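A protein chain is absent from this complex, but the other protein chains hold their places.
The block that comes next holds chain A.
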């Protein structure tokens, strides 16, 4: 008998569809209370770092260059006090097959799907991950379907997302494009149910294990070229995969004192599910519209428990504006001779400012670059912004930036200034949401729950107790 494919019926079967499409029963990791066994989930991949490196090296992924950005370092030092201005490096992840660090996630997920005997893979993504999965599926001989949120109700597409669709098709994937709205998940599930394909979710442990090699390489390359561990690693942050995987890799390499900084573009005030605001932003990822919800509620994803847990690994959380990222993208091309980004340069813009707080002998690593292409470039983005009525001008981003209304290009590099986000507020929000979602009264927290919440937020018992107003 054919299954009913209406919205309610498909969503009602979500858990079963997911279980079939992931080959993993998340129930095993649940405690029945607030806590779940995160490390058991990560270990369920059964791949060691060595095995992942081998999988990736067979498909053009990993071992990317670590570039020292000497001119940008020199430029930053002009705005720092004497003796300050860390050496800025960038991991040139654009060198991966498909042009971004997302290939690390995809290589592992697709290899796993193939091992389990799936005929195809699917991913719900409007970002570089689509091209990464499509590219890996092409190499490993699987079918691929990418589901994108791409257009507003007039059928106008964000140039960056349109380019990503083109790339997916170039790698042989089918691309299903939708207008704005969270019901994308329904289309995604429905197609997954029909095809029986593997859910190459951005949030699966296979994907995150794939990023650990990035952190590990950063540590090894710093030791080789600079003779020391990185002092700070800055990661563009949205769903949290980059910072989770990179930090885990850095820890596996034995770096004890590397500060992990999450950086996101401040899009405060823009609603991510708003049809009319969809095309009033000039970046489609790495912004607070995704980063804040995912940071404070990591399981807000297409799997029962996300392997991306930003707050477990983040020491500092900073924001930067669209205009500063655009300026820094142009500076990267003009002073370093490499065209990358723009969205992936969020961390670079923040790093330019953060470097000025660190002494000259400190090593600061930006964890990624990404490929540039038609649509995925500052010029079409600013053209698109102007056509959508966004004001573009030089000024002081810290004072004038209004997401959705303007883009303020810093009037000189001295006006590129990260803003410190209140990470403790995110931590408190995460703790409260975790209790609320599991329906557990804070007074009934088990010892395991307490340990879990401390680990989830990189805090201590006193912090968790204070947040939940426990004695």
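Here is the rule we use: contacts are C-beta pairs under 8 Å (C-beta built on N, C-alpha and C of every residue); 3 or more make two chains touch, one makes a residue touch a chain; residues count from 1.
One rule holds in what follows: contacts and distances are computed from a predicted model.
Colleague: Pick, from "ABC transporter ATP-binding protein", "Sulfate adenylyltransferase subunit 2", "Electron transfer flavoprotein subunit beta" or "2-amino-4-ketopentanoate thiolase alpha subunit", the protein name that UniProt gives for the chain of this complex that is not shown.
Modeller: The UniProt record for the chain left out of view names it "2-amino-4-ketopentanoate thiolase alpha subunit".
Colleague: Looking beyond the chains shown, say which of A:26, A:84 or A:394 touches the absent one.
Modeller: If we include the chain that is not displayed, A:394 is the one touching it.
Colleague: Check each of A:110, A:267 or A:409 against the chain that is not shown and name the one that touches it.
Modeller: If we include the chain that is not displayed, A:409 is the one touching it.
Colleague: Decide which residue listed in A:44, A:145, A:349 or A:390 touches the omitted chain of the complex.
Modeller: Reading the full complex, the residue touching the unseen chain is A:145.
Colleague: Could you tell me which of A:101, A:290, A:352 or A:384 touches the chain that is not displayed?
Modeller: Of the listed residues, the one touching the omitted chain is A:384.
Colleague: Using the document's contact rule, name the residues of chain A that touch the chain not shown here.
Modeller: 7, 71, 74-75, 78, 120, 143-145, 150-151, 153, 155, 157, 159, 162-163, 166, 169, 172-183, 186-187, 191, 194-195, 271, 273-277, 327, 330-331, 334-335, 374-375, 377-384, 392, 394, 409, 412-413
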